[in-house]
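One protein chain omitted, others in place.
Right after this comes chain A.
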């Protein structure tokens, strides 16, 4: 009730319009306090207040900030209850907002609340990633303007953005694509898009993305009951399950029949091509982004569960994760020199690969490809069978379905896809351009940027041509997904990628949920974190492209 007097008239009307469901509930602000509020949940309503902070209009931002301050102070002073959500949002803003005024004000408000005896939450993590020290990200991260833009367009700067900020030129086109995928015009309704992301990232047990998009899903006016699980959604969404499952784990199994099932006139409720292609891009995007999240050890956002605690941690100092970091960052002298020699060795090999004119038989080439493809690297991790956490399991029917190592040589190994027969540049783009034009352009740009991304550095060396190394990474990931380049000698992969790196890559690409901090630290020990993130970017895009190629090929086959 208090709040009402401080909000200008039009503000009220706007809020009502934005949430038609509440239009009939006249004393809405009463409900806000009751624990069993009807939808949209109170958290969403509170979040709207924060979303005004990311308006492009500076005056609007200032006004929103003032309004927020007033309402919080009002409550604090009248010792009214401050909702958990508000506190968490404040915490998030105080930690990640790139606009200094807002950031400081949020911190101030929290402090003020604490002084008044409110239990305020503490962020559990020191930075966006559990693997990378926070200060390194801050130091080398993208400039203020990129972050501000991200904040204004998405309403928050999430951890993924911050980590990707180590490569600003990529971040730029990543954000543009993501924005186009989730916000701009498209055949699917906005809440649906978030829901598809939720169900896709749940396949990889990526609770980070699930929570992030559950929140966004509600904010876009999605039906809360859907979040209870896949079975609460319309059949149309449920029908995506098979495709989602295959795209996530075994995209080579997608056939034209899968497409036909969804789009053929007999199938009701039926997916249109335009909708389907958007859903496919969304799903592949979410799968590969899950790989990135796991691969870089992205921490939960402060406002997500697992990202904060209401117990005071001021005394305890560092969280266990941070302590871990501290240790791994100072290897002893011997390890250090070992790592240095590793880098030297890699450099040498790269030179060798570039110069070698070795001839080998086709037979040998094929063997090399098959060897890379079917090499099983995951034995040690196999023992720990991950069970999806409760918060996610409802989105994951058939949790046992996962990536399968190709059986060594011969029987039942799925046919390889020849990159020359179905490539993104020629075929994938042309089809995508026809069905979802703007996305084809954006993806093309993204692939190009990531493929060409280089700083010509390697660990402590500068001015190195890393083309062969990047190509080996890219082709190895495609190889793991069964795509073969006729003109590539897979012996190079073996020479350039050390075993620990291959273990890491294969884990992140195929079973991202099994990635551990150990894996992350054990490869390329002397390399910089930004270079490891670079590997993850290559991984993300190569995986995305592979999945898209299989899906698009199935569509092409269906269409012809």
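Here is the rule we use: a contact is a pair of C-beta atoms (placed from the backbone, for glycine too) under 8 Å apart; a residue touches a chain by one contact, two chains touch by 3 or more; residues count from 1.
To be clear about the criterion, contacts and distances are computed from a predicted model.
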Matching the hidden chain's UniProt record against "Exosome complex component RRP41", "GATOR2 complex protein WDR24", "Phenylalanine--tRNA ligase beta subunit" or "Iron-sulfur cluster assembly protein" returns "GATOR2 complex protein WDR24"
Only one of A:111, A:228, A:418 or A:518 touches the unshown chain, namely A:418
Chain A residues touching the chain left out here are 9-14, 17, 56-57, 359, 361-363, 365, 418, 420-421, 425-427, 429-431, 433-434, 444, 486-487, 556, 559-560
